[in-house]
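A protein chain is absent from this complex, but the other protein chains hold their places.
As written, the chains take the letters A and B, and residue 1 is the first residue of each chain.
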Amino acid sequence: MNILLQEDIIISPLGFSTSENLKAIKAGNSGLQFHENSRFPNGGFYAGILDASLLADNFSVIGDSTKFTKLEQMMLLATQSVLNNNELDLSETALIISSTKGNIDLLGNSKNFSKDRASLNSLARVIQEFFGFKLKPIIVSNACISGGLAVAIAKRFIQAGKFNNAIVVAGDLVSDFVTSGFQSFQALSATPCKPFSKNRDGISLGEAAAAILVSNNKREGTNISLFGDASTNDANHISAPSRTGEGLYKSIQQALKESKLSASEIDYLSAHGTATIFNDEMEAVAFNRAALFHVPVNSFKGFYGHTLGASALIETILTKHSLINNELYPSLNFEELGVSKPLNIVQKFEKKELKTALKTASGFGGCNLAMILKKSFNG
Amino acid sequence: MDRAKNHFITNSIRIKNEEIFLKKDTILSLDSKIDFSQFLKDSYKKLALNYPKYHKMDSLCKLGILGSTVLLRGQDFKANTALVLSNASSSHDVDIKHMQSMESIVSPAVFVYTLPNIVLGEISIKYKLQSENVFFIEDKFNADLLVDYSETILNSGKALSVVCGWIELKNDQYDVLLCLVSNNGEIPFTKENLEELYRFENE
Partner (left out) sequence: MSDLRTELKQSIIEQLNLEELTIEDIDNDDSLFGDGLGLDSIDALELIVLLEKDYGIKLTDPNQGKEIFISINKMAEYIESHRTK
């Protein structure tokens, strides 16, 4: 059964549609900017933060922005956009939500909203009720692989015959909760993050929402299907990436196996690339074990920062458009390779015939994900 | 399309009200007056866990380790055992703890637990399970989702067995059901049977 990745949208500091986001990426614009914050000795940090008033303006077309939190507005707008362009029967369309921390800052200081609104169940209910989805939303909260895992879960359920269409919506904020935590991990970069570079010194955080329609309905024209997917735990450490890249390597092998493809058939690799010393090194080890060192690879974190539960969905959407447009997007902020194994980092915008791509992600808790996207033409 | 008929609930455990049940038998019953942290500490000793890392974990992970240890003791399972867990409150209690520390010095050892799927990592580490993991958030115990998703994993060959269940913790109130699902056993892995195990409470 062919599972297609159809209508999509990214809402981020780079724009309010996928095309705006792609345009910014092609122009080499980053969403990462210096934001003042008294937690930091140097007065602030680099992050990709969405302008709240710009968001409210965009949101006012579909609802009253004062009644919804920033994250709700982002995720509602994303969902609306996918629904606008598709005639879906909401009595049988699944809603799959991905977020790591949702509206977590409401737990502490909720001026305009009740503390209950902080929960992921509440976030899902708001989205479900706004549009009138009849099926109970499925909420995935699996650290930094959530957004991609949610797409894989949609595929698995469609293949099992549970439903034919699923809208996957992902979102996370640059909350004080998360910022303070990553700061305690000494994991935040002093500059915009530099994935896979020698002088990388940690992540930049980002916020964004994204949505995609995952469907088994046939569609004319160029299609991108999710061909194979696998997730494997490292069983090694809850926060430190495995030095052997075990879980990521196994995920890639499993996803290739399901797709009946070999590593040599992968044209493009969209990495997780958070720009921490250990994550990027782990990925390089895993990619080399999987014989992928020659494959053009990039990280989109230099454009967006790490958008946590949204990141793997955003990057899946961008991978999809790479395939459709036959374009390789540069790994922003890359300087000199700083991992122990060779990698073929995309350094400038490039037109190239692409058929098959691999998207990977890894996260706290030792989780890893690999997904194979493949282009086909339905005339 | 009931393809689950070849899978069975091989073993199950329940943790609730200062008691731990294996299948439906009480294997540990502690004084209901003790507080939650004492319950976690005493259970560790009584069940002879001998796993010092336990003391470093947040309460949700401690529940997961207690539960999985009792569940998997003496069971035959492979590294390819998937974990499919769910709850309503995500990592609520440790979220509150982290939030309270944000005014002064934040502890990395607290922050690292502020994701619900960390318990999947802890169980995977203890039992060397290199397999599929997912953590679902649901407003209440949802046997449909657990059975449906576990089935897709088993039927697609992504895993040989599954540990699925509910591991809820909010304001020290806990409610845990874990099941080992595999080809062995007598109780068919159905929504009704899973629901029944969840509803079961010792009289």
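Here are some notes:
We take it that a contact is a pair of C-beta atoms (placed from the backbone, for glycine too) under 8 Å apart; a residue touches a chain by one contact, two chains touch by 3 or more.
If you're wondering where the values come from, they're calculated on a predicted model, not measured in any experiment.
Summary of contacts with the chain left out: across A:Leu90, A:Leu135 or A:Ala240, the touching residue is A:Ala240. Which of A:Ser60, A:Asn112 or A:Gln186 touches the hidden chain is settled by the complete complex: it is A:Gln186.
Against the chain not shown here, subunit B presents residues 52, 55-56, 105-109, 112.
Considering the complete assembly, subunit A touches the hidden chain via residues 41, 184-186, 237-240.
Criterion: only the chains that are shown with their structure count from here on.
With centres set at the average Cα position, the gap from subunit A to subunit B is 27 Å. The touching residues of subunit A, counted against subunit B in their complex, run 100-101, 104, 107-108, 119-121, 124-125, 136, 138-143, 149, 153, 156-157, 159-162, 176-177, 180-185, 230-239, 246-247, 250, 254, 363-367. On the side of subunit B, the complex with subunit A involves touching residues 1, 79, 83, 88-90, 92, 95-96, 98-99, 102, 105-108, 111-112, 114-118, 120-122, 124-125, 127-139, 142, 145, 148-149, 151-153, 155-156, 158.
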